[in-house]
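Every protein chain of the complex appears in place save one, which is left out.
Entry: subunit A
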Amino acid sequence: MPEIYSRYPMVKYLRKEALPTALCPGCGGGTVLNAFANAIDQLKLDPRDLVVVSGIGCSAWIASPYFLADTLHTTHGRAIAFATGVKVGLPDKKVVVISGDGDLASIGGNHLLHAARRNIDITVILVNNFIYGMTGGQVAPTTPFGAKTTTTPYRNIEHPLKISETIAAAGASYVARWTTAHVYQLIESIKKALTVKGFSLVEVISQCPVQFGRRNKMKEPAEMLRWFLKNSVPVSKARNMSEEELEGKFIIGELVNRKRPEFTEELNKLIDEVQEHFGLKEV
């Protein structure tokens, strides 16, 4: 229906032949795609200067294939490792990874940690919906304690990973967390993440009414958004709260924003030094 596309100003950033999306009605993925497109638009970035890499799962589909840029849809969990090669090859381009919590923090957890440590200039938008959505709603490393999933039918007895806090500690230049109920803040954070030189992570708490909500008494998308709003705590306020008080809360805002030597710059600097040292520069 072309008239619907024409009413959405961000459609110019989408691969029309790939639409409509495969996302379920009420999925937070659409919000993330919209926020990302708006961030690109507001920064006036040419999509030709973007390479978007993603892994496997619903959230991996958000930008790949739907976003109109060079897109690399990779193997499960490995998006950041692929993106590392792309960034070294194209240090002047913006390299963005958009994928889910299962993909980036579970099977791909090692790459996430090491990319943050390396501080390579890649922006990661991690869509955290607490669940393995596409493969049928199994437990994830982000599933809340006590929640029900298809593989924790009685209750989840594992503790969820605090992704943003972990990556902030690992050495990222920029880390922020928002929910899909904080769209404007989310757009601002994506813009900052894209501008910061170094590894940046934007964690988006996102609703999966179909696989997560339905099994945890929130089958309507709006119920999940209300749950996010009710339980969100700004990072400044959270600093003065105890661990018990923060149990089950979503800490939102910027966790880290700092300057550290960036990997591709350091790599090129090193090459320059080596060339100088061995007298290899053209005279």
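Heads up, the rule we're going with is that contacts are C-beta pairs under 8 Å (C-beta built on N, C-alpha and C of every residue); 3 or more make two chains touch, one makes a residue touch a chain; residues count from 1.
In this text, contacts and distances are computed from a predicted model.
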item: Undepicted complex member, UniProt protein name, chosen from "2-oxoglutarate synthase subunit KorA", "Na(+) H(+) antiporter subunit C", "Formylmethanofuran dehydrogenase subunit B" or "50S ribosome-binding GTPase"; value: "2-oxoglutarate synthase subunit KorA"
item: Residue among A:68, A:124, A:210 or A:252 that touches the chain left out of view; value: A:68
item: Contact residue for the chain not shown (choose from A:37, A:83 or A:210); value: A:83
item: For subunit A, residues in touch with the removed chain; value: 15, 17-18, 47-48, 51, 53, 64-65, 68-75, 78, 81-90, 93, 110-111, 113-114, 267, 270-271, 274-275, 278, 280, 282
